[in-house]
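The next block holds one structure in the form of C-alpha cells; read it before the comments.
One protein chain is absent from this view; the other protein chains keep their places.
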Amino acid sequence: MKPINIGLIGYGFMGRAHANAYRKVGHFFPQDRPLVLKAVCGRDGALARAFAETWGFESTETDWRKLIARADIDLIDIAAPNNVHAEIAIAAAQAGKMILCEKPLAMNAASAAAMVRAVTRARVPNMVWYNYRRVPAVTLAKQLIDEGRLGKIFHYRAKFLQDWTISAEVPQGGAGTWRLDAAVAGSGVTGDLLAHCIDTALWLNGGIAEVSAMTETFVKRRQHAGTGKLQAVAIDDASAFLARFRNGSLATFEATRYARGHKALYTFEINGADGSLAWDLHDLHRLQWFDHRDTGAVRGWRSIHVTDRDHPYMKQWWVPGLQIGYEHSFVHQIADFLQGLRDGRAAAPTFRDGLATDLVTDAVLRSARTRRWQKVRAR
Amino acid sequence: MKPINIGLIGYGFMGRAHANAYRKVGHFFPQDRPLVLKAVCGRDGALARAFAETWGFESTETDWRKLIARADIDLIDIAAPNNVHAEIAIAAAQAGKMILCEKPLAMNAASAAAMVRAVTRARVPNMVWYNYRRVPAVTLAKQLIDEGRLGKIFHYRAKFLQDWTISAEVPQGGAGTWRLDAAVAGSGVTGDLLAHCIDTALWLNGGIAEVSAMTETFVKRRQHAGTGKLQAVAIDDASAFLARFRNGSLATFEATRYARGHKALYTFEINGADGSLAWDLHDLHRLQWFDHRDTGAVRGWRSIHVTDRDHPYMKQWWVPGLQIGYEHSFVHQIADFLQGLRDGRAAAPTFRDGLATDLVTDAVLRSARTRRWQKVRAR
Amino acid sequence: MKPINIGLIGYGFMGRAHANAYRKVGHFFPQDRPLVLKAVCGRDGALARAFAETWGFESTETDWRKLIARADIDLIDIAAPNNVHAEIAIAAAQAGKMILCEKPLAMNAASAAAMVRAVTRARVPNMVWYNYRRVPAVTLAKQLIDEGRLGKIFHYRAKFLQDWTISAEVPQGGAGTWRLDAAVAGSGVTGDLLAHCIDTALWLNGGIAEVSAMTETFVKRRQHAGTGKLQAVAIDDASAFLARFRNGSLATFEATRYARGHKALYTFEINGADGSLAWDLHDLHRLQWFDHRDTGAVRGWRSIHVTDRDHPYMKQWWVPGLQIGYEHSFVHQIADFLQGLRDGRAAAPTFRDGLATDLVTDAVLRSARTRRWQKVRAR
Partner (left out) sequence: MKPINIGLIGYGFMGRAHANAYRKVGHFFPQDRPLVLKAVCGRDGALARAFAETWGFESTETDWRKLIARADIDLIDIAAPNNVHAEIAIAAAQAGKMILCEKPLAMNAASAAAMVRAVTRARVPNMVWYNYRRVPAVTLAKQLIDEGRLGKIFHYRAKFLQDWTISAEVPQGGAGTWRLDAAVAGSGVTGDLLAHCIDTALWLNGGIAEVSAMTETFVKRRQHAGTGKLQAVAIDDASAFLARFRNGSLATFEATRYARGHKALYTFEINGADGSLAWDLHDLHRLQWFDHRDTGAVRGWRSIHVTDRDHPYMKQWWVPGLQIGYEHSFVHQIADFLQGLRDGRAAAPTFRDGLATDLVTDAVLRSARTRRWQKVRAR
C-alpha cells in the first residue's frame, strides 16, 4: 500500500511524543499503509539533524514553507509553538496536506476559525492533539456516559495542577519556557492546561453555555530567556472558572502552575443521577466509578485498573494488570486517525472541535478581563 | 467546684451530637466543674422526655423562653433550626446565659450581627458549633500553617459533596428535612455546607475579599412534609463560587447535594510556595502533607495518620494507630470552650467568627442573584 | 427493669475502653436493664479511686477476690493482664457471675480450657473481648461471606503491624509495658496481635488445620520496669506462620512490633472464586470489595465507606458519611452481649471461641519451637 509520508514541524517535547507515536503505532496497531518519517523541520538545523538521527527521519528542513512545498510530504504535523499554528496550518491546507496540529488549535478563536475554514475548503483530514481523550480510562469514561450509565448529569469538575513556575527564577521565552511568553503562547494556563480540561469536558458532557472566570499572574516580572531582560509577565499563571453546560449541569474548572506538590495533576469528575466517574492523570491507568444501581450495602467507588483486554485499546498491548503510560495516548490517537483514513470518516477532535475549545478559552479570558459572566460564542 | 448547668434546645441530629459530647468530655478531658444536663427543650414534649431519658437530662421544657427564664440554667445550647437561632440567642444573652449555637449562626449576616451585639453587650461566653476545626487533622493543618510551613499561599479549594436529595421524592420541611425548607433553613447548601468550608477557610487562610457565585435548584418542586402540598423549592441545591482572599490567594468553593457517591465529602486543599495540605471528611483521621523542603527524589505527599500522642487532642484518647471519628470533634469543641472559661479567654469560633462566615455566605447568595462579583462586607 | 451491676477489674488502656463502652451503649442502643458501674478493682487504690471518679464507678476494690465476693455485682469484666485471667474467671464463674474477659483468653490453651469448663459448669454468660469482629466493616465482611458471595475460598492473609518496641530503651514489665514481660503476657505478638487476626479468621473462614511458624526476638535484653534490672526478653517480637484451613484454603499470618511506619495496621484479605474482601484497621470504616460478577469492563475494587444506615450498627450512630472509630467496636460488643442476654443466646466470641484461638496460638508457638508443621489440637 501507498505509504504516508510525514513532515513533522517541531523537535521539542511534543515533537518527541509524536515521533515516538509514529514509530510505535505499527507495532501494536497493524497498519496497511506504512508511515514514513520523511522530514523533520525546525529553526535550528543542527538540532533538527540530531533529532532526525535519533528518530530516523530521512531529511530535515529549517523553513516550514519548504517542507510544505515538498511533493513527497503527505501529512504535516505541527508540534511548534502556538503562535505559528494558524499560518502553517492554513498554508498546509492550501497545499492539500493532511494536518495534525498540537493544542490549543490557535492563539484565539478567530484564528482557529480561519484554520477550520482552510481545512474545510481544502477537504484535508485534520486533527488536534488533545491526546487525553485516548487514555484508555478516559475513553472508558466516554463509553459509560454514552451508554447512559450516569443518568441526568448534575456536576462536572476539572482541574489541572502543576508547580513548575513557582520560582521567580524561571525565565519566560526560549526553548523550554515559551509557554510563559504571551507573544508565543497566547495565554498561560488557560490555553495550555484548561484547554485540555475543556476538550475532554465538551466531549464527555456537551457544550458549555456560559462562564465566570478569574485569572492571576503571581510572578509579575521574569527575565526573558532570549533577550535577557526582566520584563512584565503577560500570561495567566492561574485561571479558574464557573460554568453552566447546555445540558443544565454546573461546573468548576481550575488550572494553575502554583499548586505545590502536583506535577501534572489533571483530574475530572462527573456526577449523574445514577452514577459518578472520576479520573486523574497521575494514575492515568485507573478509572473511579460509582454505580448507584449496585446493591445498597455494597455500593462503593470502584477503582478500575484499566488494563484488561476488554478495555479500550488495551487488547493491543500487554497482559491484564500491566499498565501503559502517558506516551501511549499519542499512539492511540494516531492509530485512530489512520483508522479514520481507512474508514473515510474524520477522527476527533478535528479542527472544528479544537475551535470549540478555543471559543471557551476566549470566553474565559474575556470574563476574567470584564469580571462578568460571558456566553460562549457560537462557532 | 460549681457545676455548669446546661439547657439544650433541640433533640434532633445535633442535639444528640451535643449531648454525647457533654457526656463524654469529662471522661477524656479532666474537668473541675461538673457539667450537669439540667434540661432539654423541644416543641414535642413526649420526644423531649424520651431524649431526656436516653441522655440523662434532669428535666424537659417545651418553650425555650421558660428554659431561658430558669435560674438553674447557666448555659443555653441552641441545636434548633436556623430560623430561631437569633431570637433565642438574643434572649439568652439578655438573661446572662453562656451560649453555644449551631451553625450557621443566623439566617443572614444582619441577624448574625444582632446576635453579636447581644452577646457583646451581655459579655457572655459564646461559641458557634463549627466542629470541623476540632478534627485533629484539621487542627494539625492549622498548626502547620501557623508555623509558616506553607510559605506564601497561592490557592485554596474546598468542596462539600452530598447526594441525599437527588430523588424528587425527598420532601421539604419537617423534622428530618427542614434543611430543604428555605423558611426554616434560610438557604440550602450555601448556609448548610459551604458555611463549614468558609469557616475553616477563614481560620486557615484569613479573610475573603470578593466572590463570584452561581447557585442552582435542580428539583424545582417538592412536597412539604408538614402541609403535604407540592410547593416550589426555594433553597439552593448546589452552590459554587470563585474567591479572592485578602492575602492574594485564589479559591474555588463548591457544595451540592447532587454528587452521587459522596455522603459527606468535605475536602479542602491549600497550596503554598513551600508546601501543600489536603484533608477530607471521609477519612477524617488523615492529613495529606507535601513538604517541598524534603530532598527532591523522595518528595511525596505524606499521608499522616493523625492518631499519635503528639497530634492535637490525641493524647487524651487511645493509643497510636487507633482512630477516632466524627463525634469526637464535638467533644474537643466543648473541651476547648471549658478550657477557655478556665483561662478567661474566648474559645473560637465565637459569634463574631460566625458572623464573618455569614457575611461571606450573604455575598455568595448576592453574587448568584446579581451575576456579579461581590465584595464581602465588613462586619 | 433490674439493673446489671458491673465490677471491672483493671483500670489501664482496656479498662478505659470498656468503661467508655458501658457509659455509651445506652445512649445509642436502647436498653431496658440499666448498666450500673458498681465497682472498679485494681491493685493501686489511689489509681482505682481516680479512675472511679473519672468514669463514675460507685466504689473501688483492691482485691479482686473481694469484688467477686460482693453480692451486688452481677458481671465481672476482666481487663487485667493475661496471667490473671484464668484464676479470676474461674473464681467468678464459681460465684455465678457473668464474665467478660479481655483477649487472649488465657496464657495457653490448657488454661483456657479450664476457664471454658468453669463457665460451662456454672452456666454463666461469658464473652471474650475480640472487639474487631464488631467494627462495622468487618461485620459486613462476615455478612457477605455468609451470603456466599465469595464462592469457594482459596486464600486468607492477615497481618498486624506495629512499631512501638523498636527502640531498645523500651522497658519490659510495668504498667505500660507488661506486654513485653513473658511472665505476665504469656507470649509476645502471638498472643497479643496474632490472636486478633486468628479470632477474625476463624469467624470468617472456619477452622485452621495446621500451621508452620517462625518467631523472633530482635531485642534480646531489656530493663525490667519493676526491678530495674536488664534481663533477657522472653516474648516473641515477631511471629509469622503459614496455615491450611479446614476448607482447603491457604493462609499467611504475620505480626510484629518492628514494622516502622505502622502503628496498629491490622489487615486481612480473603480471596474466593467469585469475589475478594480486604480491610485494614488504619481506615477501619472502609471495606474493600471486589465482585467478579460485575460486568467485565467496569469491575474494580470497591471502597465501601461503611457509614450508611443499612450497614451493620450504623443506623444507631450519625448520618451517612460520618465515620465512627475504634472505641465503637467495644460499644457494639457490649450491645450485642446485652442483646444476647435478652434473647437467651450467647453472644460470640464466647470463652469456647476464645479457646479455639488459643489452640491456634499454642500450635504457632509449638511450631516455631520445633520448626515443624503442627496440627491445631481439637478443643
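To keep things simple, chains are lettered A, B and C as they appear, and every chain counts its residues starting from 1.
In this section, contacts are C-beta pairs under 8 Å (C-beta built on N, C-alpha and C of every residue); 3 or more make two chains touch, one makes a residue touch a chain.
Fair warning: this is a prediction, and the values are worked out from it, not measured in the lab.
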So which of C:84, C:234, C:250 or C:341 would be touching the chain we can't see?
C:250
Out of A:114, A:264 or A:341, the sole contact with the unshown chain comes from A:264
Which residue from C:166, C:225, C:319 or C:346 sits in contact with the chain not drawn here?
C:166
So which of B:17, B:48 or B:144 would be touching the chain we can't see?
B:144
Spell out, residue by residue, where the missing chain touches chain A.
13, 17, 19-20, 23-24, 26-27, 30, 54-55, 162, 164, 262-265, 281-286, 305, 307-308, 317-328
In the complete complex, which positions of chain B touch the hidden chain?
140, 143-144, 287, 289, 291, 294, 296-305, 308, 310-311
Using the document's contact rule, name the residues of chain C that touch the chain not shown here.
150, 154-155, 157, 159, 161, 163, 166, 212-214, 216, 218, 238, 240-242, 244, 250, 252, 254, 256, 258-262, 271-276, 290, 292, 299, 301, 371-373
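Here is the rule we go by: only the chains that are shown with their structure count from here on.
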So, comparing C-alpha centroids, which chain is the farthest one from chain C?
A
Over half shared numbers or under half: where do the identical copies chain A and chain B land at their interface, same or different?
same
Of all the chains shown, whose C-alpha centre falls nearest the centre of every protein C-alpha atom combined?
B
Chain A and chain C: spacing of chain centres that average the CA atoms, whole Å:
55
Intercentroid distance (Cα basis), chain C paired with chain B, Å:
36
Between chain A and chain B, what is the gap in Å from one C-alpha centre to the other?
42
Pull out every residue in chain C that's touching 2 or more other chains.
305, 308
